[in-house]
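With one protein chain removed, the remaining protein chains of the complex are shown where they sit.
After this line comes subunit A, so read on.
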Amino acid sequence: MSSTPTNSTSPTTAAVATTSTAATAALTIQNIDEQIVADYNSSKLDVVQIDGIVVMKIIKQCKEHLPELVPGQLLGLDLGTTLEVSNCFPFPNPRDSDEGDSSEGIAEYQLEMMRFLREVNIDSNTVGWYTPTYLNSFFNESVIETQFNYQATINQKCVVLVYDPIKTSQGTLSLRCYRLTQPFMALFKDQEFSREKLDSANLNFNDIFEQIPIKIHNSQLINALLYELETSDSMTSNFDRLNIGNNIYLEKVLEGMTDCVDSLSQELSKVAGYQRNFQQHQLQRNSFIQKKALDGQKASEAEIASHLAAVLKPLPNPPSKLTSLLLSNQINNYCEQIHSFCDGKIVAPNLNADIPIKVRLVNTLDTEIIIEQIPSKDGSFSFFNVPAGSYVLDVDNLRYVYKPHKVEVGSKSNSIKIRNDNNTIVSTPITLQPVAISNYFQQHVPFSILGFLSNPMFMMMGITGILVVVMPYMTNAIENDEEAKEAFKLNAPDMVQKVPEWHSLQISQKSLPSSSPTASSK
């Protein structure tokens, strides 16, 4: 990856060569010219068609330079909405070249190479570049910058092919094709990644790169060769991917993901720190303005700035939103890799397919003793050499429920009794029929008012409500009915009459002192 920044200057020079070749190659026929221009101008790209030779070359070059990751250039044609990649060549490994500044050397190398390849009728249009990566961890800024240069200066349809040597060595060719999306290109041009800009562009982390489907194309001759290789040789890596012990790959992906999450959280704390700083500045600024206002002066901007500079540290640049965006993208990418990797390992059981059935005998005394059997294809099963004891015959199936049978095996041979759940003895070749489909999910009860009513709280409330309404009528009925009143009076001793009423008591108390002075006056 270290070489990518140095390559970033090369596409500009290579672009000159491309346009010149396009000019010479363009036939004089007007409509072909127009077609080429139209193809060049439209940015629609549906599929990338790669020749088998490119795949092999990339694999070979990458293998050769490991552990160094050396990128290279893709050559091909841009036809309508497809991009044909028909050849490629690697950039020189910066480690091997002795010259100090290699960026010019690489550009020259590219030009020379393309010139010579053109002489042997190889498409010499640059259509992008390839880079090997480990675990697809390529969403970094230098890759984006290089890709931006390609797309901005050469052709909008330039793509980057990403090849993963680790995954490939496990037997599955891992080759993906990406290019930057149009909105992101516009954004990257301005080099502006503040929050506001990104928000206004409404850019999701998924919108940085778009993945383009890859198709592999071979000429007939190469197909013939492949056919020969396949039939004559046993050099297939078909079984590498059956290796169970390749958890290392998963481990590495997880590690990468954890690292990414870590750096994302660091990025978050940076943003938080910036926000704190910013708030402090605002606070200081406001208090300064207020102080000035109290003194009856107006604070000028320059004064505020000088005051702030004296009191606080200068505000750092806001952290780039791009970093967190890229990190999110990378994390998402890791997740996808994990899912695609695990897809091959875990397959959700298909409930409609044949579900394995197990028949088992469980000893009732010692539940550790279990004899299990998988019925044969026609569904028959038979147990041999069952030790004496009583057992429960059970069927273990995900979908259907069977009735258990009791099996008693005596110590003598031929003394086997099988009872069904009604405790009746059945003869030995028994047939088990499913009685129900097992239900794993409880139906969610929908909301209903009636359901509320059955709630005890509501019942209590309702009864008290009824009482409140009905009670007055009940008492009224007693009061209005004379007979009942009489009966009530008769039945109940007249307690009320015997107790003096409160106000009469009061009067009698009042009358006492008033009477005494009269008495004395008498």
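FYI, a residue touches a chain if its C-beta (ideal position, glycine included) is under 8 Å from a C-beta of that chain, and two chains touch if they have at least 3 such contacts; residues count from 1.
Just so we're on the same page, contacts and distances are computed from a predicted model.
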TODO: Identify the UniProt protein name of the omitted chain, choosing among "Integrator complex subunit 5", "Eukaryotic translation initiation factor 3 subunit F", "Small ribosomal subunit protein bS16m" or "Symplekin".
DONE: "Eukaryotic translation initiation factor 3 subunit F"
Open item on the list: Touching the hidden chain in the complete assembly: which of A:113, A:185 or A:304 does that?
Closed with: A:113
Task: Of A:34, A:64 or A:486, the one touching the omitted chain in the full complex - done: A:64
TODO: Please pick, from A:220, A:380 or A:443, the residue that touches the omitted chain in the full complex.
DONE: A:220
- [ ] Using the touch rule from the top, list residues of subunit A that touch the missing partner.
- [x] 49, 51-53, 55-57, 59-65, 70, 79, 82, 84, 86-87, 89-93, 96-97, 109, 112-113, 116, 119-122, 165, 168-173, 175, 199, 202, 204-205, 213-230, 233, 235-242, 244, 247, 250, 254, 257, 261, 328, 331-332, 334-335, 338-346
